[in-house]
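Dropping a structure here in structure tokens format, bear with me for questions.
A single protein chain has been omitted; all remaining protein chains appear in their positions.
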Amino acid sequence: MMQATLFQLDDYGPWTTTPAPRAEMDLQTLQSRVYADVASFVGSRDGYAFYARGDNLLAFTSGIDRGAHETLQSTIRNRYPVTLSAGIGTGSTPRSAVEDATDRLQAAGSAQDSTRTEACRGTALAAADPFHVAHFDVVDATATYTDETGAYDSFLAMTSTFEAVSRTLYEHHGLAFFVGGDNVLALCPLLAESTYDGVIDEARARAGVDLRVGVGQGVTPATAGMDAKRALEVGRESDRATVFADGATAPPADAAD
Amino acid sequence: MMQATLFQLDDYGPWTTTPAPRAEMDLQTLQSRVYADVASFVGSRDGYAFYARGDNLLAFTSGIDRGAHETLQSTIRNRYPVTLSAGIGTGSTPRSAVEDATDRLQAAGSAQDSTRTEACRGTALAAADPFHVAHFDVVDATATYTDETGAYDSFLAMTSTFEAVSRTLYEHHGLAFFVGGDNVLALCPLLAESTYDGVIDEARARAGVDLRVGVGQGVTPATAGMDAKRALEVGRESDRATVFADGATAPPADAAD
Amino acid sequence: MMQATLFQLDDYGPWTTTPAPRAEMDLQTLQSRVYADVASFVGSRDGYAFYARGDNLLAFTSGIDRGAHETLQSTIRNRYPVTLSAGIGTGSTPRSAVEDATDRLQAAGSAQDSTRTEACRGTALAAADPFHVAHFDVVDATATYTDETGAYDSFLAMTSTFEAVSRTLYEHHGLAFFVGGDNVLALCPLLAESTYDGVIDEARARAGVDLRVGVGQGVTPATAGMDAKRALEVGRESDRATVFADGATAPPADAAD
Partner (left out) sequence: MMQATLFQLDDYGPWTTTPAPRAEMDLQTLQSRVYADVASFVGSRDGYAFYARGDNLLAFTSGIDRGAHETLQSTIRNRYPVTLSAGIGTGSTPRSAVEDATDRLQAAGSAQDSTRTEACRGTALAAADPFHVAHFDVVDATATYTDETGAYDSFLAMTSTFEAVSRTLYEHHGLAFFVGGDNVLALCPLLAESTYDGVIDEARARAGVDLRVGVGQGVTPATAGMDAKRALEVGRESDRATVFADGATAPPADAAD
């Protein structure tokens, strides 16, 4: 089992246009700062948080208890003009953990229910099982894209790449996020090397982009993710597409993902 | 003519893995904060800046001169462990302005050239022409997605929606960006109402999502964008898909976009 | 025993003027943000951190282990153009704990030794003893100062008030910090109510300002400090100068501070 958290800004849409539409760059600054604070808080406790839709942040929080979630909520309330609700979910895969987190928060009321403020629902795991973090990047991204192609075209190419990876991994119960540059990070159940090879094939077929991936394993995103980064470096140096870090394992042979 | 700026973190990829891979949440915090500072600086001067790839930020900067760009560069150098280069481009459409900005910065050297630091290339416009800002959102997003669907599924739905909008508008020389929640913002040349209707049709066909759009016009993103937000509110209240703000105009009848 | 940490920016003075003097508002922004990040990190772990000289931050960190200090150091390195060293000290009073923290860091090298980078010295306490947090504010500050006096005069009045409090408490091994508005916070060993009364008398004599104080007790600054705030509210409502929170105790009768 692993743990995920859906953080949701309370009644945020209406706030952005009340009493009149607010300046877009102020909203972007606010969203980025709230995200940076959540990423920083979760990150210093070995979790990962992703921007996702900005008003709905997705975090992987194995090892972070409910009290810490509540501390984060009060911190946001004391720093920003908006408040944050949290649904803590658990599941055997990232996908099912996020689904559980969503269900719990939705049960507390609508995102635009003005009476739902700082809800915190769900129960933290006592002990988490290991999962994969897969770190993808583009082969020769700087030479192929950044230095050669229009900046917007490179951005669209990464969007398509992300979409190909995320759609494919989703079938295997992994959840991917674009994390800037030419990087896509995914939280996955234990998957076989051939599954990751397949994701890379899909990205080539659908987005015309060559990817590499490093895969790490651990009970927290920080440890698994750091191993994934090191494995990616090995792949870069040895020109291999898929590299598992030491200790990263495929699922048992009879497991169907 | 209008003005765009490509801001690029210098030699950032290598920095993220030197001397060893850096913690991912620290990188996400850094990227979000750099973006927030750029958005804040550009925004308080009536421009718009978008996160794009995080290490390549795209801004629309009509009315912001080169001296201000250099002030921003020195500010980033004094606050962060990374530096920022800028290419200032001009063009008759957002797309051509960004292409020009990219060309100018690429001519200064590779993004991973360790000797290219704080390059600032290009010339600011003395006077800009009006353009459109189009603000799209999803009809009944909260009831349809946020409160009903898994948080990751809603996120993927917005990614597909963004991709449909961006691919379609790109043909018309407009550039779109996902700005969080259920919102997509686009900088466009003066386009006809039927063109925006066509974008909405494409999004429905390709992503299965119903959009609305408000269109504002001005010589700076802030003024055009605020009008677009107000027009979107009008569309929401009156249940119209495409609403032009007062003063927003279609191109002359014989103009081909 | 209690624990204190001296955080020191490495080789910061020379950095501010290399290769040429940096813009003062950039330095102020940097210092404030570094402090905000340290305060936020320490605060979410029930400690307190104070700005002090900006390049030398003083924190009270009972309950925060050395690993957490190192996480904070790497976080600062990954976000800022400067690095942070830390001396962790222990002592029977705030004053002796800070002296120990200083000694440990000074033993690692000069603040302007360009080879001393991210030193972390000292050992965290396994278990801390209770201490006082005293929260002072000015009686009728808004009516007497903010709404009546020039803003700079009010600021100087608070500076003098702070100096009177800090000099007096220092004799009793307590350390005071101005925390904005009309508030002075002090970390103290267990002191008698009459000692706090004496501090208030000194402030009246030396700065001409009437103070109130709430005193809380605990093994972490956050718990003691929150009790102190509540005690101060009680004093405000009941017009008492010195209020001890429930559970706050004077030292044993024969203890000399």
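A, B and C are the chain letters, set down in written order, and residue numbers restart from 1 in every chain.
FYI, a contact is a pair of C-beta atoms (placed from the backbone, for glycine too) under 8 Å apart; a residue touches a chain by one contact, two chains touch by 3 or more.
All values reported here derive from a predicted model rather than from experimental measurement.
The chain that is not drawn here is touched, among residues A:Thr17, A:Thr75 or A:Thr144, by A:Thr75. Residue A:Leu27 is the one among A:Leu27, A:Val42 or A:Cys120 that touches the chain not shown.
Of the residues in subunit A, those that touch the hidden partner chain are 22-23, 26-27, 29-30, 33, 74-75, 77-81.
In the full complex, subunit B contacts the hidden chain through residues 37, 40-41, 44, 68, 71-72, 75. Interface with the hidden chain, as seen from subunit C, comprises residues 6, 8, 12-13, 16-17, 21, 23-29, 31-33, 35-36, 39-40, 42-44, 47-56, 58, 95, 98-99, 101-102, 106, 110-112, 141-143, 146-152, 154-156, 158-160, 162-163, 166-167, 170, 175, 179-182, 185, 222, 225-226, 229-230, 233.
The rule is short, and it goes like this: only the chains that are shown with their structure count from here on.
For the pair subunit A and subunit C, the distance between C-alpha centroids works out to 37 Å.
The set of subunit B residues that touch two or more partner chains comprises 23, 26-27, 29, 33.
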